[in-house]
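This is the structure I have questions about; it appears just below.
Only a single protein chain was left out; the remaining protein chains are all shown in position.
For chain A:
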Amino acid sequence: MNFGFNEEQKSLGDTVAALLADFPALTGPDPAQARDPAVWQALADLGLFALLVPEAHGGVGLTLVDVALAIEALGAGLAPPIAASTMIATDIIVREGTAAQQASLLPRIATGELRIALAMLENGQGYDPDAVQTVMGGNGVTGSKILVPDADIADLLLVLSRVDGGVGLVLVARDARGVSIRHHADIDPSSGLCEVTLDGAALMDDALVGHAGSGDVVPRLMDAAAIVYAGMAMGMAARMLDAAVDYAKTRVQFGQPIGAFQSIKHRCADMAVAVEAGRSAAYYAFWTAAENDPDRSRSASMAKAYCGEVARDVCNETVQIHGGMGFTWELGLHRFLRRAKVLEHGFGNHVWHYERIMAETLAAQAAGDKAQAA
């Protein structure tokens, strides 16, 4: 047993962080300037999208644990969401896709040729994947998806849809007949959040990923996405903590750095504890997903709920510690505040995940009681 990362895993995180730092506009004050298409290409050139693809399909064959720190770096660097979305989709195709889907899609994912957006939420339906109304039929997919990150720059859409009475994931090309895309007005324009209307949208050949209604495809997607979002949230939280601490060391008021005042020092300490705790939750969840451990869903929900709250709180506190400067547009802390809000509400907010944790816990406790009685 070892709860640490190895040198390759750490180095992967450092490399992604260094690459994103070469694009200062990503974290600059204006979210509208933060959608540079060159970032995707740079990440693809680095080989990021090949990491989760098995070697047989032209990839590196790594696990979610191997890329955990790289995902933190995507969060900390406010990378375009399509990068994380594509990695989540890759995990699903690797785990659940048919042999034909893997053969046709994975080599192109590995080279960065395919950008995949995740179309989940629907207006009026909350977070529950089982509640979707979008339906796949003989004429294609019909329904309306909201808050799809980077849908406008995607090549493929992975659409949560009703299929044969169950719920499944289907692949639709972004430029297919019957697909129309509208940008939302939203809190984080750098996330490229779109409404996607599917009006009998043409399916790709072999469009259904895994099996609808039964199987693990939708829970696996919810878990993998929750974990990746939790990892990105922790990357952001750690970066904001660093910003707050750096500012507290240099900003002088009443003749001393404000970090010498316990009111500020103690807030920073509480943030540091929250960041460590969130990382414990997130890293463990990355491991359960990599191993497909029985604790996967519970730990994914814990990570998503908890890390979402941590990132939100740390972003809030960091603005407060920066005082008037924190509230300015130019300093750009608002970019993290905005992105954190998007991550917090993607793939279930803390309320939805806490309910899921409770359901899992009660089921486990009942199973334990039953085993003890027997």
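Note that a contact is a pair of C-beta atoms (placed from the backbone, for glycine too) under 8 Å apart; a residue touches a chain by one contact, two chains touch by 3 or more; residues count from 1.
Methods note: contacts and distances are computed from a predicted model.
Enquirer: If you look up the hidden chain in UniProt, what protein name do you find among "Urea ABC transporter permease subunit UrtB", "STAS domain-containing protein", "Acyl-CoA dehydrogenase" or "High-affinity zinc uptake system membrane protein ZnuB"?
Expert: The record names the chain that does not appear here as "Acyl-CoA dehydrogenase".
Enquirer: Which of these touches the unseen chain: A:111, A:125 or A:280?
Expert: Counting the whole complex, the residue in contact with the absent chain is A:280.
Enquirer: With respect to the chain omitted from the figure, which of A:248, A:311 or A:343 is a touching residue?
Expert: Result: among the candidates, A:248 touches the missing chain.
Enquirer: Which chain A residues touch the hidden chain?
Expert: With respect to the unshown chain, the touching residues of chain A are 1-6, 9, 65, 68, 245, 248-249, 256-257, 259-260, 262, 264-266, 268-270, 272-273, 276-277, 279-281, 283-284, 286-288, 291, 293, 299, 302, 305-306, 351, 354-355, 357-358, 361-362, 365.
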